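For this depiction, one protein chain was excluded, whereas all remaining protein chains were kept in their positions.
Coming up: chain A.
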Amino acid sequence: MGSYILKRLLAAIPVILGITVIVFLIMSLIPGDPATAILGSYATPENVEKLNRDLGLDKPLVQQYFIWLGNMLQGDFGRSFSLNRPVLDEVLERFGATLVLAGTSLVICSILGIIAGVVSAARQYGVADKAITFIVLIGISIPSFFLGMMMILLFAVNLRWLPVSGMYAIYGGGDLPDLIRHLLMPATALAVVATGVIARLSRSAMLEVLRQDFIRTARAKGVTERNVIWRHALKAAMVSIIPVIGVQAGFVLSGAVYIETVFQWPGVGRMLVTAILTRDILLVQGGVVIVAACYVLFNLAVDVAQSLLDPRVTT
């Protein structure tokens, strides 16, 4: 197992490097440059040239990339010129906020999705099944940013139960209850689509397992139906549910871009959007490297978890 994990980690390095090359190329291919973004209406060719020189962007592309790579390997991600601070400081700070949001969301959608799927499967074609299927369909169909705005309107503006945006209250906040108050709406809005997907797949995975012989055996032995479903069947179904959760983690991370914008969450998704608009290539690179590394690690964790659950999967 240890050597397998090591092998997977080594294999991730070229993947991440490849991503940085692609991002670097795309960022250089899109028209417009950082100096123009900073100068706006004052972007005369002369001013642009001088500013690009000051920013160190007048060197050939390949050279710029290798300078960045060399520095990055020594832990120096460079300085963001749109924020005027070290890229690493900014990315780590923002990534923490995204992890809190996406992590909470993932927990919500896994738990609710699995419960909904299991209940649905256990009562196939019953009222509960039909109701859940219907709700899931609605959940999958609503764009998360729209749901977010509607939640703000209802819970923050009209009912005033929850704060509209941000991660902590400006004054007197900063503790866990404050964080939860701010987290509740964005994490839920972000979880809705993924919950639907997980619920659907949990349902079909459970239905398949429930038709198998060992379930019939368990029932014949007199195991209660509750135990059959939640203990025997669900454990077997988890083998096919966990990879789905792994895929959903990617969707939740990318969905965070919208949700972070709507709820003004200080996360890495919104940072990347702003960085792309201002052509802040170093900040984009830094952000992408961290997100990609996280995604690779999470997928590795999913594979490991699956092999632990399912003896048929060998490492």
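The working rule: a contact is a pair of C-beta atoms (placed from the backbone, for glycine too) under 8 Å apart; a residue touches a chain by one contact, two chains touch by 3 or more; residues count from 1.
Just so it is clear, contacts and distances are computed from a predicted model.
Colleague: Not counting the visible chains, the remaining one has a UniProt entry; which protein name from "Protein nirF", "Aspartyl/glutamyl-tRNA(Asn/Gln) amidotransferase subunit B", "Peptide/nickel transport system substrate-binding protein" or "Cytochrome c" does it give?
Modeller: So, among "Protein nirF", "Aspartyl/glutamyl-tRNA(Asn/Gln) amidotransferase subunit B", "Peptide/nickel transport system substrate-binding protein" or "Cytochrome c", the name matching the hidden chain's UniProt entry is "Peptide/nickel transport system substrate-binding protein".
Colleague: Given that one chain is not shown, which residue among A:A121, A:V262 or A:V296 touches it?
Modeller: Of these options, the touching residue for the absent chain is A:V262.
Colleague: If I consider the whole complex, including the chain that's not displayed, which of A:P60, A:G75 or A:P177 touches that chain?
Modeller: A:P177
Colleague: When the complex is taken as a whole, what residues of chain A touch the one chain not shown?
Modeller: 30-33, 35-47, 51, 54-55, 79, 81-85, 90, 93-94, 111, 115, 149, 152-153, 156-157, 160-172, 176-177, 180-181, 184, 226-227, 230-231, 234-235, 261-264, 266, 270-271, 274, 277, 279
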